[in-house]
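Below you'll find the structure I mean.
Moving on, here comes chain A:
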Amino acid sequence: CGFQLRGSYQIPAQLAQVSLEAPARSEIASRLRDEFDRYDIQVVARGQDITHIELLEDSLDRRVLSLLISGQVAEYELIYTVPVRVHTANGDIQLQDIQVLRDYQEDPNFALAKTRELELLVNEMRSDAVHRIMLLLTQLTWE
Partner candidate 1 sequence: QEPPIGLAAQCIAPPDWYSSDYSAADIAPALSLAVPALSIQADHAEVLWQQQTSYSGNVTLNYQQQSLRTERAIYDQQTGRFEASGGIVYQDPQVAARGESVITDTLADTAELNQLDYYLRGTAARGSADRLFIAANEDSARQLSFQQASFTTCPGNTPVWEIRARQIQMNEDEGWGSARGAQIRLFDVPVVYIPRFSFPVTDERKSGLLYPTVRSSGRNGIEIEVPYYFNLAPNYDATIAPRLMTERGVMGVGEVRYLDTEQAGQVNLEYLHNDSSRQDNSARYFWRLEHEAQLNQNWSTYIDASQVSDVNYINDFGSAFVNRADSHLYRRGQANYVNARWQAQVQVEDFQLLGPYQNPFRTIPRLNTQYATETPRRQGWVFDWDSELTRFERQDGSPEQATRIHGEPGITYMMRRPGWEWSAESRLLMTHYEQELLEGDLLTRRSITRTLPEFRLHGQLNLERPFEFAGTQGIQTLQPQAQFLYTPYRDQREIGVFDSVPLQDDYNGLFRKRRFSGLDRIADAHQVTLGATSSLFNQSAEELLRLSLGQIFYFSDSQTQLFDDSTQVEDNTSELAAELDFRISSRWFFNSSVQYDNQLNTMQKSRSALEYRKDENNLIQLNFRQLRGLTGTETDVEQVGALGAWQVSPQWSVAGHWYRDLRNSATLDANFGVQYESCCWAVRVSAYRRIDRNFEGIQAGLPLSPAEFDTGISLQFVIAGLSADRSGLAGMLQQGIFGYRRPFYLSH
Partner candidate 2 sequence: DASRDFQQPISIEADDQELDIQANRVIVRNNVIIRQGSLLITADRLEVVSDGDVSQGEGEVFIATGSPATYQQEVEDGMLVEASASEIRYDASTRILVLQGNAQMLQSGNQVSANRITYYVDEQRVTAERDQDSEERVRTIFQPRQNGGSNQGN
């Protein structure tokens, strides 16, 4: 049916070398560095006509998705957002909010266990966000 294995990582030339700026000790930044490593993308110091990626402070929001007739929450939605500002080599600057959504069911009788589930989901959402950032970078530097 025409599918074949992806030959190379098909990274646009502009992404061969990038510079990365992020808040100190940012978990998502270290995961993004691993992902760059995986795609043979070299992280170098910021310089002339080198694509510069700025990760801003990531944040987690929560919103109610569905309620029970008693007024108790049935499902929450977690909204993980990491704003990314990309300075492409030809000088234009794009700021985009990478957003990953997850819903999870509320269980008011197990507050501590639900907190652990929330931490687990945030961990998974960060990996998802890293893939989304890669998609954004390829899209912005696509010739």
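Quick notes on this structure:
Just so we're on the same page, contacts are C-beta pairs under 8 Å (C-beta built on N, C-alpha and C of every residue); 3 or more make two chains touch, one makes a residue touch a chain; residues count from 1.
Behind the choice of candidates: all candidates are chains of the complex that A comes from, given by their letters.
Keep in mind the model is a prediction, meaning the values are calculated, not measured.
One candidate among 1 or 2 touches chain A in this complex; it is 1, while the rest do not. Residues 1-10, 25-27, 34, 37-38, 40, 58-75, 79, 102-117, 120, 122, 124, 135, 138-139, 142 of chain A touch candidate 1 in their complex.
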